[in-house]
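Questions regarding the structure given below will be posed in turn.
The other protein chains are all here in position, but one chain of the complex has been omitted.
What follows is chain A.
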Amino acid sequence: RDGSAPLISRNYKGDVPMTEIDHFMPLLMQQEEEGTLAPLLSHGHVHFLWIKHSNLYLVATTLKNANASLVYSFLYKTVEVFCEYFKELEEESIRDNFVIVYELLDELMDFGFPQTTDSKILQEYITQQGNKLETGKSRVPPTVTNAVSWRSEGIKYKKNEVFIDVIESVNLLVNANGSVLLSEIVGTIKLKVFLSGMPELRLGLNDRVLFELTGRSKNKSVELEDVKFHQCVRLSRFDNDRTISFIPPDGDFELMSYRLSTQVKPLIWIESVIEKFSHSRVEIMVKAKGQFKKQSVANSVEISVPVPSDADSPRFKTSVGSAKYVPEKNVVIWSIKSFPGGKEYLMRAHFGLPSVETEEVEGRPPIGVKFEIPYFTVSGIQVRYMKIIEKSGYQALPWVRYITQSGDYQLRTS
């Protein structure tokens, strides 16, 4: 974990000398210069596995044939925990909280084995108000070692509610001649849980496999290709009869994610003509078309169109929304607040080019699109029921929201 000199470190096994980290930055710079940067570096027998978070490098060192995927996922988890503790993870927040950082490092991992990495649970016994612990009465919350390690006992709410957000992100890759190379939907179901006690939840979806299992194949259903669950979901149960049953953590969490690679019509289709007249100007014409239901509306649409880095004096004309030149990113961003289905809009941009061209070869960045369409899922997935059972027998209300948004949505330019 360091800047140029390590900011803070914890040696879990004592087998890697603390001075080894000094080789990290030079190695990294060297690789960066040679264009061979990889997330795994080695110096002698020491291997450095690193990730970067804002301007901090989080580096794990090992001498062994460590489980690399475990290390990276632990590093990301660590970032998550720190972010939840300190809002931001940056040099300043580490310095300001170094005592607690040490405490957390101690709980997160022992002898190279990740331990408790759930920040909600950690917050139950590692708190920022160190002074309160002075009485020496702080206890290990049973949750730490419970089979249900993600939920504490004795939670109470006046009003028992669950909010379910079904969010689908559309990833799209279109090549320069307009054919779709890749189109996939990555869906996530996020829960906001305000429930007392230890509730048992069961979520019902219009999952095709389940429908086929139960002979309801005529109903409209969705084939989920690869489903990933939060650790609270009983995986073997799902594997067995497709039931999604779990005791939820308290508050916000991502219950599950899924992927569908079924080809869908691109929701917002872009046609573009970017004409570059060397030494004089660039003319850009972009046509955007909403290819979704007329009743739906895409909000906060942002279409970013690449322009050469030496372009100047922009001029725009749009049939709707506004266009803005963002020179630090070399793009024009065309924003449309509300974009109804079936509509088609146009934007023209004109840039001047210097008479002396830069030597540097430029890549051809794709056009990117961002949008959000509420009350709608591309896949047609539906929450059919959410059963909530708690031994105290309270009634709880589930609320469901659907939204479709852009994921990695790229259209290559020629």
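Going forward, contacts are C-beta pairs under 8 Å (C-beta built on N, C-alpha and C of every residue); 3 or more make two chains touch, one makes a residue touch a chain; residues count from 1.
The rule is short, and it goes like this: contacts and distances are computed from a predicted model.
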* UniProt names the one chain left off this complex as which of "Nucleoporin SEH1", "Metal tolerance protein B", "Cell cycle checkpoint control protein" or "AP complex subunit beta"? -> "AP complex subunit beta"
* Structure fact -> Checked against the full complex, the residue among A:92, A:153 or A:283 that touches the missing chain is A:92
* Structure fact -> Out of A:25, A:83, A:186 or A:403, the sole contact with the unshown chain comes from A:186
* Please give every residue of chain A in contact with the chain that is not shown. => 5-8, 11-15, 35-40, 42, 45, 47, 49-51, 62-70, 72-76, 92, 95-99, 102-103, 106, 110-117, 125, 130, 133-140, 144-145, 147, 149, 173, 175-176, 181-182, 184, 186, 225-231, 234-236, 238-239, 254, 256-257, 259, 261, 361-366, 408, 410, 412
